[in-house]
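Have a look at the structure that comes next, please.
Excluded from the complex is one protein chain; the other protein chains are retained at their positions.
After this line comes subunit A, so read on.
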Amino acid sequence: MRVMAQMAMVMNLDKCIGCHTCSVTCKQAWTNRTGVEYVWFNNVETRPGQGYPRRYEDQDTWKGGWKLNKRGRPALKAGGRFKKLITIFSNPVLPSLDDYYEPWTYDYATLTNAPLQERTPVARPKSLITGKDMKISWSANWDDDLGGSAATSEQDVLLSEVSQKITFEFEQTFMFYLPRICEHCLNPSCAASCPSGAIYKRTEDGIVLVDQDRCRGWRMCVTGCPYKKVYFNHRTGKAEKCTFCFPRVEVGLPTVCSETCVGRLRYLGLVLYDADQVLEAASTPDEKGLYEAQRQVFLDPSDQAVVREAERAGIPRDWIEAARRSPIHALINTYKVALPLHPEYRTLPMVWYIPPLSPVVDAVRDTGHDAEDHRNLFAAVDALRIPVDYLAQLFTAGDPAPVDTALRRLGAMRAYMRDINLGREPDASIPEAVGMGEEEMYDMYRLLALAKYEDRYVIPPAHAEQAHRLEELATECSLDYEGGPGMGGSGPFGETSGGAAPIAVENFHALRDRQTANTPAAPTDKATRVNLLNWDGKGSPPGLFPDRPTDGSSDADRDSDGEVEPKP
């Protein structure tokens, strides 16, 4: 047994309202720079739908993740080491920008610079790739809220698996949101695909990171990741991916996406697992057995043998304690309501999901029956094959049994808690019907429905003796790094050269540059720019209004306030 700790996340999909706050705050924190405009470390997909990038789940096309070779061992689906090196000069299965979308900005300057004219000036979309005018035809959320409609259902990879002959009747439609980040897999195929060895898994907390100093831009990781959560920064020529907000997690703060989640649906915590069993679990012959196999890799932090081994492996005492209180461990192993996303990719993903009961509840409510009654809900879980099979395609490689179990437990919790909330006698037979005790059901309710901050996020900080080296703690001068303060502009070898700036400083400068720039990417018109940030509110900043004409004839058009009559 080789115990390792892993920071993991669980998302409760029933609570996701698809507000995209997580995506926006993540983007603002991590990918608001040039070169990563199209990059969404966190995105929220409407399901059924195509996802981002489009149809990324179609591994016959994209060749992500692992498959079993003839000897029954996991092998990279896109080809092993030799094939990778042979195709290194042109990756044959790299998604193009069309599969994502062409990022753009708006020419906001015309709104203030445009001369007086008959029609209101408009800010035209400008491509951030070519810098030219463009017609917007797709983006990261173009099919938002179109779940199950004819517009997107034909494009959904999973629906074709569920049934060849689904005709989406209006009554059969269902929809839910699926927020996605990097899975920080136990068996990461992106890391395995990296020729340079730049992608690594941290031994302390299992976060998968790209070493920006070692990445050489061979682009194999983009293909290797079946979730398409490694992106290529086309300006720096380096791969970038979700960092699990490691500078925050290290000091005990939740990730930005979790912290800002309006629905409070994200859970963060530690999982202890046996690293020696990872390969064996990833080699499970039957895809449908992968969910159970991965659960077997996780260790019980209350088990004294596990604690002993963990201490021998150098895991600090407070981390073991945190693993014991981990909501992730509870949701995955105790309540068994959390399921992995696409276990059939054999990467052993570590961001799990509580499947949404809402398609079932909605269906029951629409029939006029009591949608809080466990018997109705159980019957509906059995009857509504399309949503359940769809969820099974998503979370259990097509095996509906674990999805059934999870949905029944959620339904039972609903029915059981209604009795308590209405002041009626709680019905012990309801938890019993789903194999749970009353106490256990109430605890699950506290974790899922009340979801207190300290219950949702159990993050042991990295150790104090390392504190001064942690990125976001300013015990050393935050501007004191190679090259000194005043990052920005180009190094001697183009956009990317020179040392990397600390993350906090980089964001500060990037934000400032963004906020004071009027043009996409590289501003070339500094002379004509209007900087409202430096404006003290008195008078008008230079360049905000067109110069007043000085000849006498136009004065006649002007009234005493200096306003100009609009011309017809």
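Some observations on this one:
Keep this in mind: contacts are C-beta pairs under 8 Å (C-beta built on N, C-alpha and C of every residue); 3 or more make two chains touch, one makes a residue touch a chain; residues count from 1.
As a convention for this text, contacts and distances are computed from a predicted model.
According to its UniProt record, the chain left out of view corresponds to "Nitrate reductase-like protein NarX" among "Nitrate reductase-like protein NarX", "Phosphate transport system permease protein PstA", "ABC-type xenobiotic transporter" or "Peptidoglycan-associated lipoprotein".
Listed residues A:Ala109, A:Ala140, A:Leu178 or A:Ala191: the one in touch with the omitted chain is A:Ala191. Taking the complete complex into account, A:Thr203 is the one of A:Thr203, A:Ser302, A:Ser429 or A:Ser540 that touches the chain left out. Although one chain is hidden here, its contacts on subunit A can still be listed: residues 76, 81-82, 84-85, 88-92, 94, 96-97, 129-132, 187-188, 191-192, 194-197, 199-205, 211-219, 232, 234-238, 250, 462, 465-466, 468-471, 476, 481-482, 491-503.
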